[in-house]
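A protein chain is absent from this complex, but the other protein chains hold their places.
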Amino acid sequence: MKTRQWKEKVFDIVSKDDGDNKASRIFDLLIMTLIVLSIVSIVLESFDDLNTRYRTVFSVFETFTVIVFTVEYILRIWTADLLYPGQRHPRLKYITSFLAVIDLLAILPFYLPFIAADMRFLRMVRLFRLFRLLRVFKFGRYLEALQTVVQVIRSSASRLIISVILCFFVMLFSAIIMYTVENPVQPEQFPNVIASLWWAICTLTTVGYGDVYPVTAIGRFFAAVISLVGIGVIAIPTGIIAAGFTSAINRDSDGDENDSKPFCPYCGHRIRND
Amino acid sequence: MKTRQWKEKVFDIVSKDDGDNKASRIFDLLIMTLIVLSIVSIVLESFDDLNTRYRTVFSVFETFTVIVFTVEYILRIWTADLLYPGQRHPRLKYITSFLAVIDLLAILPFYLPFIAADMRFLRMVRLFRLFRLLRVFKFGRYLEALQTVVQVIRSSASRLIISVILCFFVMLFSAIIMYTVENPVQPEQFPNVIASLWWAICTLTTVGYGDVYPVTAIGRFFAAVISLVGIGVIAIPTGIIAAGFTSAINRDSDGDENDSKPFCPYCGHRIRND
Amino acid sequence: MKTRQWKEKVFDIVSKDDGDNKASRIFDLLIMTLIVLSIVSIVLESFDDLNTRYRTVFSVFETFTVIVFTVEYILRIWTADLLYPGQRHPRLKYITSFLAVIDLLAILPFYLPFIAADMRFLRMVRLFRLFRLLRVFKFGRYLEALQTVVQVIRSSASRLIISVILCFFVMLFSAIIMYTVENPVQPEQFPNVIASLWWAICTLTTVGYGDVYPVTAIGRFFAAVISLVGIGVIAIPTGIIAAGFTSAINRDSDGDENDSKPFCPYCGHRIRND
Partner (left out) sequence: MKTRQWKEKVFDIVSKDDGDNKASRIFDLLIMTLIVLSIVSIVLESFDDLNTRYRTVFSVFETFTVIVFTVEYILRIWTADLLYPGQRHPRLKYITSFLAVIDLLAILPFYLPFIAADMRFLRMVRLFRLFRLLRVFKFGRYLEALQTVVQVIRSSASRLIISVILCFFVMLFSAIIMYTVENPVQPEQFPNVIASLWWAICTLTTVGYGDVYPVTAIGRFFAAVISLVGIGVIAIPTGIIAAGFTSAINRDSDGDENDSKPFCPYCGHRIRND
């Protein structure tokens, strides 16, 4: 049963280092270094002069990173039966897990041009390359805090979804109202309801770039009413997220893992759920 | 008593489906589909090219929707004595109920041109067509959450009204002060107090489009003082609304109907009303 | 002692109506009507065409209002010894009371041109006329809510002052930093530290009109740091004011005068000071 022993050795390496396995520690460090360098490389690539001069360096580094991450992905699938011992379909279970999906998406943009090299997808590929950002979630294996954040978001998912739907309706209604009253006067700023959504977003988040704003008296009246009502609604998902993250931060800095009570994002005090 | 039996059959259909009545379920689905399609149609109509090409489609769909909603409205009034059994004036009671008023307003814009076809009302009609948005509140019969939102707003109505009055005064005073100090320098931006209200709204909600702002030293000084004081005041109705909606969202996602304690939108903890 | 009887009669009229004195009720109504009409008149005067056409109407109304308020002020001082029975210097005590100072300031702008008719003071007079806005505080005698607001502000005065001083220092420091880094590049936008304060105010309140903003890399870096730190500091007086007003609103709508516990402006729940 040589394969079995090999698999166990590989599994010890790819699973999180528990302090005594040197090969595992080196593997973890390699992955983490590549994650950080990936993000740094994305930032550096964006500078035209750097991109022109060191194009091959970026290209070679990206190829190397993807090869390492692909090997890592395959090894993790191969050793999935050791991760979930005694379960049926351990590989399927692993492939559909959060971190494995992240792993796949983070390397997918590299292989996409090989699958569909059509020139029309060029712009799409540019967007797909954003999936490389997901690599930061690979840190989730090493940082407890990041796992906590995911848990917090997952635990408040249902109310987050309802509040986002509510936000979307408030935004859509604001956009329809503003389109109706402003379109006849400034048709190029409010050409249709979807374009008016941009105004609604800028206003209700109170960002207010100033590129689109009502100019008619009735438009300004509705904008005032929408602001007073809508800002309160848009604040809800923001508040839920702030509360979730604050909770994760406090838990992390307190080092108290058992305590699941949320903290107020504004005063940071532990909230009593009684 | 054939009419009575007919009426009972119709009432079973128009009232909320309780699981076993197939006709009622189909009727509910039809109404809900029409509500959603209404909103989608409003959004699509706003695109000039779609509106030009499919004008008749939109027109036929709108006519069909209004006919269905009108028939629904008449049937609900007709069967009102079965909804409120043993009460005097059941129809009057129904017509003045929140959802019936919504039902009427949502079909009214269609009939308005027949009543007053005067060309001067063209722009008004455009505004009245916004009443079609109220159709979404017809969902209130099917979604408990929407009814809860209405209840929450109604329950905090008194403090909402006081805070809105307070907001209005702070805005009016800010507008008067800014008109006084800025009008001599930039009369086209601050022509009168009502126009200055737009500045007050943009500033106190912290949206700050940047189309109107003080340029004199004294105007900027007052703007600073008004900001520091006023933003706190304007935050009150926003906060009340956020708290009300958050309460409704939490209740909905917990599925705990008996628990009427609101949650803080900022820290998400259950508030004790003691 | 005829004067004494007269004085008592006058005192009964000018003091708050307790339900049975018809003259007092009429007097209160007159004062309140004049306060509201004063504010309406200030708004209407701001419209150029109305001001030109009805200049004499506004002038006569303002003269009439000031005469009534002056008579009211004199009568209140005259009857002050009945308001504070058994106290030494009751008139001095009354004149230095909050509402009496308001009463005086609200009529002062009218008499100012008679005292100093110098043309140089024309612009100043325009500003002094803003004191007319203080008339709304005369409502304080009739609305408990307004008195409560004053009390709330007074009770949190010490921490409000400290937080405003803190705000001022954060703003001043932000202005000095931004002046230092941005002045060499855009001297017309950041000519000196006092002018840079306008940038600091716009940014730290998150209004962000967009008339002044940093363009250098180092300026943007400092702007980012200042934003993250400063917005938290500027939120303090805003939060204190919001909490104070929310408390007053809740107390008013609950009709529970004895309860002095503050309410959270965001969730409106009664806060436990334990």
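Just so it is clear, A, B and C label the chains in written order, and each chain counts residues from 1 on its own.
As a working rule, a contact is a pair of C-beta atoms (placed from the backbone, for glycine too) under 8 Å apart; a residue touches a chain by one contact, two chains touch by 3 or more.
All of these numbers come straight from a predicted model, not from anything done at the bench.
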Touching the absent chain when the full complex is considered, from A:Leu34, A:Ala80 or A:Ile234: A:Ile234
Residue of A:Val43, A:Val57 or A:Val71 touching the missing chain in the full complex: A:Val43
Touching residues on chain C - with respect to the absent chain: 156, 158-159, 162-163, 166, 169, 172-173, 176-177, 179-181, 183-184, 191-194, 196, 202-203, 206-210, 213, 218, 220, 223-224, 227-229, 231-233, 235-236, 239-240, 242-243, 262-267, 271-274
Residues of chain B in contact with the chain not shown: 206-210, 266
Absent chain, residues of chain A that touch it: 39, 42-43, 46-48, 123, 126-127, 129-130, 133, 136, 145, 164, 167, 197-198, 201-202, 205-211, 234, 237-242, 245-246, 249-250, 252-253, 264-270, 272
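The definition used in the following text is that only the chains that are shown with their structure count from here on.
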Angle of rotation relating chain A to chain B [CA atoms, steps of 5 degrees]: 90
Approximate Å spacing (C-alpha centroids) for the pair chain A, chain B: 33
Whole-Å separation of chain centres (CA-atom averages), chain A against chain C: 47
For chain A, residues that touch 2 or more chains besides their own: 206-210
